[in-house]
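Every protein chain except one is present and positioned as in the full complex.
Letters A, B and C mark the chains in the order given here, with residues in each chain numbered from 1 onward.
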Amino acid sequence: MAGFTQLFVPGPTNVPEVVRQAMNMPMEDMRAPDYPSFTRGLFTDLMKVFRNETGRVFIFPSSGTGAWESAITNTLNPGDRVLMSRFGQFSHLWVDMAERFGLDVDVVDVEWGTGVPVEIYTERLAKDKEHRIKAVFVTHNETATGVTSDVAAVRAALNAAKHPALLFVDGVSSVGSIDFRQEEWGVDLAVSGSQKGFMLPPGLGFLSVSQKALAAAVAAKHHRCYFSFEDQIRANDTGFFPYTPAVQLLRGLRAALDLIQEEGLERIFERHNRLATGVRKAVDAWGLHVCAKEPKWHSDTVSAILVPEGIDSADVVRRAYHGYQTSLGVGLNKVAGKVFRIGHLGWVNEVMMCGAISAAEMALRDCGVKVQPGSGVGAALEHYRLSAQPAVAKAA
Amino acid sequence: MAGFTQLFVPGPTNVPEVVRQAMNMPMEDMRAPDYPSFTRGLFTDLMKVFRNETGRVFIFPSSGTGAWESAITNTLNPGDRVLMSRFGQFSHLWVDMAERFGLDVDVVDVEWGTGVPVEIYTERLAKDKEHRIKAVFVTHNETATGVTSDVAAVRAALNAAKHPALLFVDGVSSVGSIDFRQEEWGVDLAVSGSQKGFMLPPGLGFLSVSQKALAAAVAAKHHRCYFSFEDQIRANDTGFFPYTPAVQLLRGLRAALDLIQEEGLERIFERHNRLATGVRKAVDAWGLHVCAKEPKWHSDTVSAILVPEGIDSADVVRRAYHGYQTSLGVGLNKVAGKVFRIGHLGWVNEVMMCGAISAAEMALRDCGVKVQPGSGVGAALEHYRLSAQPAVAKAA
Amino acid sequence: MAGFTQLFVPGPTNVPEVVRQAMNMPMEDMRAPDYPSFTRGLFTDLMKVFRNETGRVFIFPSSGTGAWESAITNTLNPGDRVLMSRFGQFSHLWVDMAERFGLDVDVVDVEWGTGVPVEIYTERLAKDKEHRIKAVFVTHNETATGVTSDVAAVRAALNAAKHPALLFVDGVSSVGSIDFRQEEWGVDLAVSGSQKGFMLPPGLGFLSVSQKALAAAVAAKHHRCYFSFEDQIRANDTGFFPYTPAVQLLRGLRAALDLIQEEGLERIFERHNRLATGVRKAVDAWGLHVCAKEPKWHSDTVSAILVPEGIDSADVVRRAYHGYQTSLGVGLNKVAGKVFRIGHLGWVNEVMMCGAISAAEMALRDCGVKVQPGSGVGAALEHYRLSAQPAVAKAA
Partner (left out) sequence: MAGFTQLFVPGPTNVPEVVRQAMNMPMEDMRAPDYPSFTRGLFTDLMKVFRNETGRVFIFPSSGTGAWESAITNTLNPGDRVLMSRFGQFSHLWVDMAERFGLDVDVVDVEWGTGVPVEIYTERLAKDKEHRIKAVFVTHNETATGVTSDVAAVRAALNAAKHPALLFVDGVSSVGSIDFRQEEWGVDLAVSGSQKGFMLPPGLGFLSVSQKALAAAVAAKHHRCYFSFEDQIRANDTGFFPYTPAVQLLRGLRAALDLIQEEGLERIFERHNRLATGVRKAVDAWGLHVCAKEPKWHSDTVSAILVPEGIDSADVVRRAYHGYQTSLGVGLNKVAGKVFRIGHLGWVNEVMMCGAISAAEMALRDCGVKVQPGSGVGAALEHYRLSAQPAVAKAA
C-alpha cells in the first residue's frame, strides 16, 4: 500500500527525525575512553525529566517491564506486604509480577475506567499502624483504559498516616508527557520506558529512584543480577555499564533529551493536554464516550474509546490498519472488543491527530458505527485552532 | 515544534521509507566493474514508466528544468518555429526557455485554469502546409493551476494534419502519477523529474525520447555538452555515464521503480484519481472552487484552490506552515495570492490527505475564510471510504 | 578527527549496511495484525543459526547477560549443584551470576589462556553417580582471552558418564561466527547476543533451548518474570511478545539473518578462520604471542595479544583510539594491562583486518614496542591473498 503508515498506538510512539538521524550510526565501543563523557550527560538529563533531584536513574537494555522487575527485586523481599490497585491490563500485569516475586499483595480492585482509589489507600495506610505495608504502588497512567491517577494524593495519604512505605510509580506512559514530579511527590521508584514520551524505539527501561529506595536496596535480599542496582551503580559511577548497553538507543536518547529540553516540560505537558482535549472533543462529537469515567481520570496520553453495543472494537482497529494504514490500539483484557485506543503522546501534533481521528471515522463507519463524517475531526481541529499559539480566531 | 512536518506541495513529494533506506548508503564507485549491471535495469524500468517502448531514456543529474533544456538543445536549432501554449507558471517558464534558446515561438496564451487549446493547435497545424513548425509543446500537467491537458488529442491533431513536427511533453508532474503513454501517443520528448511521481528527492532529470527525436538530435546544431544526447548515448551504452552521476539518487531510483512496478501503473493512476477526487469534494464542501475551469481540466496530482476575494492565499500557506507544520503550495505568478495548492501525488494515501485537508481548514479559518470545520475532511474521507477496496459501506 | 572510526573490539561489531538500512525505519505497532507473519520467520531462521532443530529460541530485549540469567532462572533452583570453569572475565562473571542466584557452584579454575578442562569435567561427571550435578557450563569462546573450548568434548564426557545434567553454553562471541551445533552436541541452553556474530547493535539477548531444557523449566521454581520462558512461549506461540519487543532491532535481525543465510554458515566459519589466521600471523611476525596457550585454544573471533613486560596494554589501546581513531579491546580483570584485543568477528573482511593490524602496529610502536613497521600487516595480507578464492599466487 502507498503512503506512510500512521502510528497512533500508545507506544511505540513516533520517533522524531533528529532522533532517527542520531540512531543512523555505525557501531561504537562502549568501553571507549571518552564514552563516560557521553553517558554522564544522559544520566543528568534523564533525572531532569523525572524531576528527580537527589536520587539517581538507571538505564537498562530492556522494556519497561524489566524496570518494573528491577524496582521490585532491588527494594523488596519475598513476603513483603504491598498495597496495589488494579483497573486495567497494565496495573493487572504489575500485580501479577509482584505476586510472582512472592510479595504479599493487598490488591484493591476498582472499576476499569477509574484509577488509584486514594480513599481506600488512605484508609489502609491509616490502619497499618505496624507499618507492615512496605510499598504502595501507583499506576500513574493506565495505558489500557486511558486513566490517569493522582500520585500527589497518594503521597499526601502516606504523609497523613506518617507511613514509611516506599512509593512505587509506573510512569511508563506518563513520564515526559504529563506532569510528573518525583522529588516533590516523594516518589521512590518511578519506572518508564524509551518508547512512549521519550520518543525512542523500544529497548530501554528507565528506573528513577530516590535515596530512600537506594537505601532499601542495600537491605533487600532478592536474587538479582541483570537488574541489580549495585552492579549498575558500580559501573555507572565510572561512566560505564555492567554489561553491553544498547549503544544505538543511547545515542537516540541523547537526541531525544535535547528535544525535550528544547521544548520544555511545561510546554510538552500543555501540548499533550491540547491534543488530548481535541481527541476527546471528537469523541463527544461522535456521540461516543471514553473509557475513563470522569474528567478527573482523563489521560492526556491515550484515549480508550468505547464502541457501541454490538460492535467489536477489534474490527475497527483491523479496518483502520488494513483499510487506511493506520495503527490504533486494541482493547486489552476486560475491555477487549469494547474499546479502541488512540495514542496521543510523544512526537505528535495537530495535523497528525486530525489524521488519526479521520482514520477512526472511516473505520468506525466501515464497521457500522453511525458517526457523522467529519464531525470528530471538525471538533478537534477547531479546538486546536482556537487553542493555538498565537491565538487566532477569525472565522469563529 | 513537535511532530512531523506534513508535506503537500506538488513536489518535492514524500519519499517512501524503502527509498529512504536505499539512499542511506556509503558512497560507491560509479566506475565499478559491476556498475553497468545496476544501471541497465534502471534504464529499462524507467522506460516502462514512460511507456516508451522503442526509444530511450536519459537520466541527468539535474532538475526537470535541465531535462527541458536537453530536449530543446538536442533536437531544435535557433530560429526553428515551435508551437506552444501558456496558461500557468510552468508553461510560462517553458516558453521563456524556448525563446532564450532562440526558437521562433508561436505562443498561444489561454486563460489560466484551462490547458492546451487543442482546437487552436489543430487549426495552426492544418494551416502549416510547409511544415515550418518543427515542434509542438504540451504541458501535460500545469502544476501552478492544477490543469491536465489532453496529449492524445494533440497527437490526433498532428496526425490529422499529417504534420511531422516533434511532440514535446512536459510530464514533470504527470509521469508516474497519471496516465501517460509515450508510445501510443507518439510523444517524441517527454520530460520528468525525480521529485514528483517518482517519489525521490529532487536531483534527477529524466528525458524519454523517441527514435524520431534521436534522429533529430543528430542534425541539431545547438551548442550543448552537459545535456547532450550523444555523450549520454556513448556512455550509457556501456552502462556508465559521461560524468559523475548522482549515485545516491540512482540507488533510490531503483527502490522507487520497484515500488512502482509492485503497485502497477494502473493502480497508481486509480489511487491518484481517488485521492484527488476526495480533495475536490472537500473544496466543494467548503464552498470554494479549484482553479481548473472545468472537470476535464482537473488534475489528479495537484489542486489549486481559489480563496475568496479579500483573502491572500499566501497567508493561508504561511499560517498552515507556521501554525500547523504543514507545507501547502503557494500561488505563483498570475495566481499569486489567489490560490493555494494541495499536492496529492506520489507516496500519499487517504489519511495523509485528510491531514492536508484538516490543515487547510484550520489555516483557512484562521485567515477568516468561513469554511465549516470538518466539512471538507468529512466529504473527503467519506469518498475515500466508499471508494476503498474492498468496498465497505455499512454506515452510509 | 577526520575519517571513519575503525571498530575492532569483540563486540559491538560492525553493522552491515543492509542491516543499518533496515533499522532506518519509522516505529511500528508490535501488535499489528500482520506482525506475527514477520516474527515467525525470525524464530525459524534464528534456530538455524544455532543449529537447533527440535527446541526453540527466545529473543529478549536485553544484553547477552540477560539471556544468561534467563537460562539459569528458568531451569535451575537455588541450591542446585552445577559444574563450571573459570579462565577469563566472562566465565568469571558467569560463575558470579550462578553464585548470586544461589546455585552450588563447583568452580574449576584453570589458567587464563586455556579453556574448559574437559578431563576434569569428565572426571567429576564420572564420579557424580547420584547426579547431583544439575548442569554443566561451557564458555564456548572466552572473549577476554581469545580462547575457544571444545563443546563437543564436554558432550562426549556427559554421554560417557551417562550423565543427565543440562549442558549450558555461553555462545555470545561464538554463535554465528564459529562452528556451533546445538542439536548435534546436545546443548540444552545456548546463550548469545545481537552485537557479535549477528552483526547488530547490542540490545537483543538470544537463548536457544532444547526440549529437555523446556521440560526442566516447568519444574524450576526460581522467581522470574521478565526472563521467564512460560510468558515468552505463551506470547511467541501467537507471533507476539509478552511485553514490548525491540522492534527496530528485530527489523535489523531480519536483514542480518538474510545475510547469514546468503553467505552460509560454513563459508562464514571459513572466513572467520582465514581472517583470524592472518591476525595470528601478524602477531607472530611482530614477535609477540596471543594469550591462548596452544593452537587448540585459538579463537577465530577474537585475539588477545600479550604485550612485552614493561608495557601497559591499556596505553596501546588508548593510543590506537586517540591517535588513530581505532577501537581495540582492552585487557580485562587478570589480563588488564597485559593484553589488548583485536576482534575479528562479524561483518569483517581482509582489508578491514589489515587496517586493524596497521593501527595496532602504529600504537605498539608509539608505546615503545619494537615491532617492525609493516611486518604484521604484510604477514596477514600475504595469508589473505594466498587463501583467497579464487586462489591467486602469482607474486609468491
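Throughout what follows, a residue touches a chain if its C-beta (ideal position, glycine included) is under 8 Å from a C-beta of that chain, and two chains touch if they have at least 3 such contacts.
The structure presented is a predicted model; accordingly, all values stated were derived computationally and were not measured.
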Checklist outcome for this item: The omitted chain touches A, B, C
Item to check | Which residue of B:E69, B:D300 or B:E361 touches the chain not shown here | outcome: B:E69
Checklist entry - Among C:N77, C:N273 or C:S375, which residue is in contact with the omitted chain in the full complex? => result C:S375
Next on the checklist: Can you say which of B:N236, B:S327 or B:S375 touches the chain missing from this structure?
Outcome noted: B:S327
Checklist outcome for this item: Contacts from chain A to the absent chain lie at residues 17, 20-22, 24-26
Checklist outcome for this item: Contact residues on chain B toward the hidden chain run 4-5, 7, 9, 11-15, 20, 23-24, 26-33, 61-66, 69, 73, 78, 97, 100-102, 193, 195, 201-203, 222-227, 242-249, 318, 321-322, 327, 329-330
Item to check | Residue ranges of chain C at the interface with the undisplayed chain | outcome: 1-4, 6, 14, 16-17, 24, 263, 268, 271, 319, 323-326, 347-352, 354-356, 358-359, 361-362, 364-379, 381-382, 384-385, 388, 392, 394-396
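Following the convention adopted for this analysis, only the chains that are shown with their structure count from here on.
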Checklist entry - Distance-wise, how many Å sit between the C-alpha centres of chain A and chain C, to the nearest whole number? => result 35
Checklist outcome for this item: Chain centres from averaged Cα atoms put chain A and chain B apart, in whole Å, by 45
Checklist outcome for this item: By the touch definition above, chain B meets two or more other chains at residues 17, 24
